[in-house]
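With one protein chain withheld, the remaining protein chains of the complex are depicted in position.
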Amino acid sequence: MSMAQRLLVLACSRSAGEALAALEATGQTLPPDVTWVNLPCGGSVDVLHILRALEAGAEKVWVLACYEGACESLEGNRWAEKRVQWVQALLQEIGLGPERVVFRAISPTMAADLKAWLEEE
Amino acid sequence: MNPMPGRPRGVIVLGAAPEALCAVRELAALGYAVAWLPLEEAQAPAALPPNVAIYPAAELVGLGGYAGAFCAQVRRGEAIECLPGAAVLIALGNARCYPQERYGLPLGPRVLTPPQARQRLKDRTLEALLSHRKAHFLVMLDWGGETSRETAVEALHTARALRQNHAEVTLFYRDLKVDSAPLERLTRRMREEGVVFCRYIEVEVRFEEGGVHIAAPDGLVRGDMLILPEAVQPHPATLPLAALLKLRVGKDGYFQEVNVRQVRPGLTNRKGIYVAGRCHMDADREAALEDVSHVVASLDAFLHSLDEPPSGPTAEVERDRCIRCLTCVRTCPHAAAEVVEREGITAAYVEKAACWGCGICAAHCPVQAIALKGQAVPSWLAPTAQGVSIR
Partner (left out) sequence: MIVAERKPMVEILASIQGVSRLLVVGCETCVAVCLAGGAKEVAVLSAALRLALRERTSAVEILERSVERQCEEEFNAPLAEDIAKVEAVLSMACGVGVQTLAEQFPDAIIYPALNTQFMGRPEAPGIWAERCLGCGDCVLGRFGGICPITRCSKSLLNGPCGGSSNGRCEVDPEHLECAWQLIYDRLARLGQLERLYAIEPPKDWRSAHDGGPRRTTREDLRL
């Protein structure tokens, strides 16, 4: 990626993806410096996705997946969180801030929360 | 794809619970050919629809195939027979026990379970007590922990039957949720008929002068007999069957349903395999049978969806890159990946019809041999190695 992006969102389409769709249905759009990538499930978030995004210049990476117990693939959300923690530890080791990668649980009905998070960032 | 075009698909039903019979009937009415394996000694119902085949003494030794084309491997004598089915419905029911530890009381002449009380009503061994002017039954729910829905409702029916036989009945409860119309009707009738409902937080039970004394908030209640509901527990076949079929079992020991958005009742972690009734939920008989109807409808919808072209991403293994590490096999929550020999190569293989497209396997594979087909990520994000692997 050549474009320097402020934030890359790796989103479980079943929860975060739907929350975004709900947000967009109200006429809101994502800020231009935010890239949103829908994945079928939190479980398909790969540590390399996160590293590639950082390599490509993203300042921050969010991984959004379902709440505990709400993943259709039972533990896709837990894998997503584990992989975030794995990358955080790696970043810590190489002297980059682990806070550059964030895991958040979200549900399809949390459009308002999503909006607030995006504004905070 | 219908394995037998133009002919009705088959469904395999496992279990001997009343839910199983109900499911068998509903599925047969929808036109499915049903292979019913009760898996335990059970009385075969007198009349079954013609499209139902029952295998009373069959032992299930495995389940081959995948959603749309399962094969129940059944031992009959020396031979293993394969019963085909496009989907599987499990209705094991649950098991009962008298939770003596929870109550701290053994059963005895003055302590009965509801089924015992009803049996004695039936064979008239309670007569002596009932002709006594003040025969008084104390039915105690939620003692030492919440009583299961199924046995609580059973205790209510027993309390009512005792009352209708002219006994005095006091029903102690703590957490009774009257959250359905039939239950609402039942409790209202019971009150009208004179069953006394008494809510408690803490009670003390004593046996004195040939009677039972309960120290409740409203004072001391004296009775002749204590009725303590049974507890339910998972059917003993749950764990072995779950292991055989690679199904998930929850912390509570019951089958785990994957129905997060309540759109596919009864669906397990494996496509095409469903659980119904009390082997996955705490329900009274009516609610359990109602669940069967929901699950049969969801199974029916699934079988219809097989006629549509498949949609959504699925995992695909580059089989000549696979190093057979088994990571995908071990981490796929849907039992869709296996290491098998196909076309002369022994390597991981994902059955499309069984795959949910979650990508858990792809993100784990140590040699990046798995890709989610039908899922596009921007090329700069692609997790492939930047160099070329030399093999």
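Per-chain residue numbering starts at 1, and chain names A and B are given in the order in which the chains are listed.
What we mean here is this: a residue touches a chain if its C-beta (ideal position, glycine included) is under 8 Å from a C-beta of that chain, and two chains touch if they have at least 3 such contacts.
Predicted model only: the values in this text are computed from it and were never measured.
S.K.: Where the complex has a chain not shown, which of A:23, A:48, A:66 or A:105 is the residue touching it?
M.R.: Looking across A:23, A:48, A:66 or A:105, the contact with the absent chain belongs to A:48.
S.K.: By the contact criterion defined above, which parts of subunit A meet the unshown chain? Give residue numbers in ascending order.
M.R.: 47-48, 51-52, 54-55, 90-91, 93-96
S.K.: Where does subunit B touch the missing chain, residue by residue?
M.R.: Residue positions of subunit B that touch the missing chain: 323, 325, 327, 330-331, 365-368, 383-391.
One rule holds in what follows: only the chains that are shown with their structure count from here on.
S.K.: Taking each chain's centre as the mean position of its Cα atoms, how many Å separate subunit A from subunit B?
M.R.: 35
S.K.: Could you pull out which subunit B residues touch subunit A in their complex?
M.R.: Per the touch definition, subunit B meets subunit A at residues 248, 256, 258, 260-261, 269, 312-313, 331, 333-334, 356-360, 362-363, 372, 375, 377-378, 380-383.
S.K.: Quick check: in the complex, which residue numbers of subunit A touch subunit B?
M.R.: Where subunit A meets subunit B, its residues are 1, 35, 37, 39-41, 43-49, 52-53, 56, 66, 69-76, 79, 83.
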